[in-house]
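A single protein chain has been omitted from the complex, and every remaining protein chain is retained in its original position.
And then chain A:
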Amino acid sequence: MGTVLSYRLASLEETIAQLSREDCQIMAGGTDLMVQHKSPMGAPARFDKPVMFIDHLKELKQIDQVNQDLHIGACCTYTEILEHPLIPNIFKVAIKQIAAPAIRNRGTLGGNICNASPAGDTLPLLYIFNAQIRLRSSKGERVVGIQDFILGPRRVDRLREEILTEIILPEMLADRIVFEKVANRRADAIAKISFAGSMRLEGGRVGEARFAFGAVGPTIVRSLDIEQKLKGEAFPLDPKVVDGVVAYFDRIITPIDDHRSTAAYRKTVALRLLRHFLETM
């Protein structure tokens, strides 16, 4: 039976040092990895690299506010995030719909981002919040926007030796913010389509509107263009404006048929949720 070499080092510094020496499979909560690497029953999971455990690192489990920004450690579990007073309520709304308590006790925000599934339930909100990702390695650190970090399904802009340390959530002012997850049941289910929307009004006009869709393409779909165009429109929106926004997303959303749902359903529901959001306040 094959053995798996693994590390569980005492500090973030040591972890980063080891990552610079050896290509490792980083494992946080393992709730995606263990599923992806599982073998049929009775055979051990297969890893072709040493496993680096990071779920215990205190440095990656802080949540604090710096100026107007909220800094969330990459290894905070969903349960820890749910219990923290600084976390915006809408994130709690989304996280309560992830998996079930057991998985929420293990799964981390960093893991959801690095796994980069188009159905990742924290992603639509992270996109509309313009979240920033901090990465560290022995060579230094850098900060990138979430939309640049996520490249495609299971693909992120991370160098081998880099570790995601925290997620920076800028403050977002909005009069209305929603998150909708549509799945085949109310727990332990992967989104068929998800939607996040926010809107801020200024004197009866749109000050800022943002929308993001999950599970309707290879990555989260958001359009800064159309958001820009909506700025300054009188609210309630003219039906023609609403039709225009919906038609725009009708063109750029390209979902697929799979064993969970159909392309037609995903598209229709995405547009219905968008229209509803635009028409109600």
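As a working rule, a residue touches a chain if its C-beta (ideal position, glycine included) is under 8 Å from a C-beta of that chain, and two chains touch if they have at least 3 such contacts; residues count from 1.
Please note the rule applied: contacts and distances are computed from a predicted model.
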The complex's invisible chain, by UniProt name, from "ABC transporter permease", "Anti-sigma regulatory factor", "CO/xanthine dehydrogenase Mo-binding subunit" or "Phenylalanine--tRNA ligase beta subunit": "CO/xanthine dehydrogenase Mo-binding subunit"
Hidden partner chain, touching residue among A:Arg21, A:Arg186 or A:Arg251: A:Arg186
Omitted-chain contact residue, chosen from A:Thr15, A:Thr31 or A:Ser261: A:Ser261
Interface residues of chain A (partner: the chain not displayed): 1, 39-44, 100, 180, 182, 184-190, 192, 259-262, 264-265, 268-269, 272-273, 276, 280
